[in-house]
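The complex appears here without one of its protein chains, the remainder shown in place.
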Amino acid sequence: MMSAGLRDIELRSRRTELLLVATVLIFSIPLILGYGLLILSSFSKEMVTNLNPHDFIPTLRNWILFFEGRTAVFGGIRVNIWHIVLNTLIVALGVSFLVTLVGSMTGYAVSRLKFSGRKRFMALLMLLHAFPGSVMVVGIYFLYLMFLPSYQLVRFYSFFFVIVARASLEIPMATWLMKGFFDMIPWEVEWAALVDGASRFKVWRKVILPMVKPGVAAVMLFGFLAGWMDIIYVRTFLVDQTLATWIESNINAEYSYLPLVAAAGTFYLLPTIIFFLLAQRLIFTISATGVKG
Amino acid sequence: MAKSNLFSKIKGFVRSDAFIFLLPAIILIIVFYLIPIAVSVYMSFTPLRNWNIQRYIHEFVGFENYWRFFYMVTHDPTVQPIFITTVVFIVVTLIVNVLGGLGLAIATFFMGEKEASGTQLLWLLPRMTPIAVYSMIWYYFFHGSAIGTLNSILMALGIIHHPIDWGQSIIPWGPWMIIIFVNGLVGVSYGMIVFTSAISNIPKELVIAARVDGASNWSITKNILIPLLKWHIVYVTTWQMLSLLTTYDHIFLLVEWGLVNRYWGTTWALYIYNMAFTAAEKDLGLAAAAGVILVIVGAVLGLLALKIMGFDKMVKEPRGDI
Partner (left out) sequence: MVVVRLVNVTKIFKTGVVGVKDINLTVNHKEFMALLGPSGSGKSTTLYLIAGIYKPSSGKIFFDDRDVTNLPPKDRNIGLVFQNWALYPHMRVYDNIAFPLRIKKLPENEIRKKVLETAKMLRIDKFLNRYPWQLSGGQQQRVAIARALVKEPDVLLLDEPLSNLDAQLRISVRAELKRLQKRLGITTIYVTHDQAEALAMADRIAVINNGRIIQIGTPEQVYSKPATIFVGGFLGNPPMNFVEAEITEEKQGLYMLLSGQKLTVPKHYEPLVRKAGLRKVVVGFRPEDTAVIPECRETGECIKGRVYAVEPMGREYIVVVDLGGDLVKAIVPRSLVLIEDQEVCVCPSLEKLVLFDPKTEKSLETLYAEKT
């Protein structure tokens, strides 16, 4: 019986460990610099990406402007930034919901049910990964144009379309992930419920799904992030702007005030950071189950 | 006879429990994977331009788009770099991804818990960051003027005296370096996650027994960890290769913002997207033809990957007969 945390002997030299940490840190310098300077710039009057301390003039103005909903200091296209945030949120939540629903259904079927072509279906899920996204986007845009509704409904249609299309892209990932979780549930639990006369759907809904809450949470989070961070689908299909397309159009625009863009970028980054605080352990435990078997 | 057999099979499937559970996924896969690919194949035989569907969709040009594509690949100096770049990009980024992921997983294994989780968090960040923010970070890092972080560091150290436009002036190495770096950091985390969880599944006693025998970090890595991770290394390599073949979203903004050269910083997948959506003259027939060939390459490599990984053996049958 070994204590759970022990991975290695306790009596080993700290020196090699420090050396390792130092090496990894050196490789991490660009990462730390890149993220650090972006966040720092959002609190400064000038961008500080040139590492010049004189350019760092601390201010909260960028954030105040941002929270007032301004997208530019003077002129430019005045769109309330909160509309943009809301658009981003709608896409993210929609994708998250759809991915979780479909992923947990498909994952269950693949993990637990016998059906002819099961193996081929699983192979197909793996192969979908090899499908080039950009080719699919071309075909999907063709479909998008084919079913374009009347002018009044286009915005609604584009939201719906982008959510469903983006969620489809995450189906293989979500299915494999959920399969890993379902695989861990003892068969006996399911048999017991089936013997008691429950239907498969009821077993899934009432017995099995509550047992894989961490998995559902993980897929929800991954789905949310996928929708939240997406740029290609959003810029191709969505009529409205999201944070991604807003940043896309503001980096090189003459009217843009870059530290404000940095503040928006930092804000855009927040869910990622929150996600980390929530789910770091989760990522590593689930991937252990998802990869094999 | 064979037909009615297939028919009864399908009928059996529709009546089974599995059908209800799989229906949503099947619909989404058909609508958003299979039909789009079929549409692309169809488009590749038409002279479709600028999404003017009504005008061109009933015209057929046979294999002309394909011949044009081959001609451009072999003769057009603005298209050739894209294929050289794609090959270099995939090979080098793949090496960076696999070795980097393996290195990080092993390094964190030998670290204390706090240091390890800190490292993991930091290196997961690129994958989880919104692509626009991520591109913005590297846009400023590699910027060709004095506001670029890399330039200002090198200038402060006295290595260079004038800012260098990395992505536009040092052709092809500059744009290659940037797109490989930017994608490499995203890809490293995948290997790191897979290898880390694989290592945590190795019985701890194996490492401790070797320690008792006096093995160093290096000999544990060489003699125990890497041999036991063989399957995972193959898996990550093939999987990551497919990802790199089809990825384009992390490069997209770098090209659009002019950070990297349009020809030497564009990969095959991105070329298709740009041809269809951002080019002034959207030559969709050509884009579709290039896309169909990419699909074929991807499918062949994907099938090969499944063979190499021993996919058949990975799949377990469900227990019981209910």
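Labels A and B are assigned to the chains in the order they are written; within every chain, residues are numbered from 1.
Basically, a contact is a pair of C-beta atoms (placed from the backbone, for glycine too) under 8 Å apart; a residue touches a chain by one contact, two chains touch by 3 or more.
Quantities reported herein were computed from a predicted structural model and do not represent experimental measurements.
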Which displayed chains the unshown chain touches: A, B
Omitted-chain contact residue, chosen from B:210, B:279 or B:304: B:210
Hidden partner chain, touching residue among B:52, B:169, B:219 or B:278: B:219
Contact with the hidden chain (one of A:11, A:26 or A:195): A:11
For chain B, the residues touching the chain missing from this view: 203, 205-206, 208-215, 219, 223-224, 227-228, 230
Hidden partner interface residues of chain A, rising order: 1-3, 5-6, 9-13
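Keep this in mind: only the chains that are shown with their structure count from here on.
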Chain A contact footprint on chain B (complex, rising order): 9, 12-13, 16-22, 24-25, 28-29, 31-33, 35-40, 43, 51, 53, 104, 107-113, 115, 117, 119-126, 128-133, 136-141, 143, 146-149, 151-153, 156, 181, 185, 193-194, 196-198, 200-201, 204-205, 207-208, 211-212, 217, 232, 235, 239, 242-243, 245-249, 252-253, 256-258, 269-270, 272-273, 276-277, 284, 287-288, 291-292, 294-295, 298-299, 301-303, 305-306, 311-312, 314-322
Contacting residues of chain A [partner chain B, same complex]: 2, 5-9, 12, 16-17, 20-21, 23-24, 28, 30-35, 37-38, 47, 49-52, 101-102, 105-106, 108-109, 111-119, 121-124, 126-143, 145-146, 164-165, 167-169, 171, 175, 187, 191, 194, 200-201, 204, 225, 228-232, 236, 243-245, 247-248, 251-252, 261-262, 265-266, 268-269, 272, 275-276, 280, 283-285, 287-288, 291-293
